[in-house]
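Right after this comes chain A.
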Amino acid sequence: MGDIILTMKGIDKSFPGVHALDHVDLEVRKGEVLALMGENGAGKSTLMKVLTGIYKKDEGTITYEGKEIEFENPRAAQAAGVVIVHQELNMLSHLTVAQNIFIGREIMNGQIINDEKMNEESVKLFQKLGIEIDPKEKMGNLTVGKQQMCEIAKAISHDAKVIIFDEPSAALTEAEIEELFKIIRDLRDKGMGIVYISHRMDEIKVITDRVTVMRDGTYVGTLITKDCTKDDIINMMVGRVIYEDPKTQSAVAKDAPVVLKVEHLNAGKMVRDVSFELHKGEILGFSGLMGAGRTETARALFGADPKEGGDIYINGEKVTINTPMDAVNHGIGYLSEDRKRYGIVVGKSVAENTTMATLKEFMSGLFINKKKEDEVAWKYVESLKTKTPTVDTEVVNLSGGNQQKVVIAKWLTRNCDILIFDEPTRGIDVGAKSEIYTLMNELVAQGKSIIMISSEMTEVLRMSDRIVVMCEGRKTGEIDIAEATQENIMQLATQRN
Partner candidate 1 sequence: MTDKEKKGGLSNNPIVKKIGGQRLVVIFVIVALFAFFCAKSPTFRQYSTILNLLDTSYYVTYMAIGVTFALITGGNDLSVGTGMVCYSLIGGYVVTKLGLPIGVGILLTVLCGVLMGILNGFLVAVMELPAFIATLCTMMIARGMGSICTKSQSINWPQASSAQGWFRSLFKITVGETKYPLGFLWVIILVIVMSIILTKTKPGRYIIAIGSNKEATRLSGVNVIKWHMLAYIICGFFTGLAGLAYGATFQTVAPGTGAGLELDAICAAIIGGTSMTGGSGSIIGTLLGVFIMSLLKTGLPFIGLQANWQQIITGIVLLVAVLIDVIRSKQAKRA
Partner candidate 2 sequence: MKKKVLSALLSVAMVATLLVGCGGSSAPAAESAPAEEAAPAEEAAAEEAPAAAEGGFHFELVSKGFQHQFWQAVLQGAQEKADELGDTMNFVGPNSESDIADQVQMFNNAINANPDAIGLAALDTSALLDAISAAQAAGIPIVGFDSGVPDAPEGAVLANAATNNYNAGILAAEETFKLIEDKLEAGAVIGVLSQDAVSQSVGDRGLGFIDKMAELVSGKGLTVDVTGNEKFVNETKATVTAGGDVTIDVKVPAQVTAELSQTDCLNLLNTPGIICVYGSNEHSAVAIVSANETVGTVGKDVVGIGFDAGATLKGAVRDGVLAGAVTQAPFAMGAATVELLHKAAMGESIADVDTGCTWYTADNMDEPAIAVNLYD
């Protein structure tokens, strides 16, 4: 490990309503791999965006190669040798590998682009990385892994001194990860400073030299990787004060009837052989890190995405669900994590949104029976305590919590007995949150059953009767609420093959 190349000190950044970074420190040395870890929303990505000039910091200093600097934009950072290899690849699939690497700084021969020279230079870069990719191949024809290698090649061709990998392994196969690690070690040995953002505990142990942990926008601490255990890191990641009382005991009798049984559900890479049961009146929490496959499981179950296999039983009876319409007809409602995109039509009124899934019942001949529609909408506004001046108010004017209630009303009009809540309180303020929680408890008390996908540990612990934990598309465990702790959930959530 060499000298310090990059120091971020006291970095503070606020967005309206959120204190995203609270005086965070970070230190990168030449010839080391530094892991940057934290739960979802801990502020890792924000910190890197501040570093590379995508966001402006409110306070703090960045010292790079001994000079205090502030990059104007990613391009300036790049020019200085600080580059990010993004999780979502910035590639031009129609151009060749070499053309991608040199985009914006083509090697010219007069007015004509010298593609041959660019190909040669690319081969040299790949040789440096010890990989073999045909520079003349179209980028779009490469595997995701190879594309990532090209991104890295592009990064080092900028003469990079600090390379940030943002969850690079998320879409890679085991073999590709091996290759990636080899390259990262190579780069490290050549004296570059590497920041490695990942959730994968095992990788952290294998590839990194030090671990910096962040939590809730604050700097928690830095450990030497080889001197610490996985548990040490997990404790640092989740070690916050729990301000919501977790449920201590399941409210559901052990012999409550099973309303939904899913067996060996498979759908793409993100849903692999998932099986679980949902009891009547139960809130079944789905926990896991971002990209664990929870939403994908719900979407496959709901018929929104194609399934490759698996059986679904409702009240003991085997059913076929190929489209959302099938799911709704079987009494399953899905409240999307992305309300604005899938849940509500913001430009329409509360009443229109409420009856959207059941419009047939509100028709008088060819026309919509507005009176009946309003009556039903009012009924749900009152029962769910939705704060809206009238049912004709456009949903866009409501707060997030109240929008969520409109979505719930929509599914209740369909008499859905099984409700899937995907991140039910995302983007909702604390007060509204507890209202949604109360509502969910009322719903299960009425005999409905809920699957709740949540990335908030406290929410999972407070609401669930039982918790299913997923990691990389697989169910890694199931914990009764009585035994659940943040630590054992996090263990399962990071348990890889």
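Keep in mind how these were chosen: all candidates are chains of the complex that A comes from, given by their letters.
Annotations
Keep this in mind: contacts are C-beta pairs under 8 Å (C-beta built on N, C-alpha and C of every residue); 3 or more make two chains touch, one makes a residue touch a chain; residues count from 1.
Small disclaimer: the values here were computed from a predicted structure and weren't measured.
Checking the candidates 1 or 2 against chain A in this complex, the single touching one is 1.
Interface of chain A with candidate 1 (complex): residues 74-75, 90-95, 99, 103-106, 108, 111-113, 115, 140-141.
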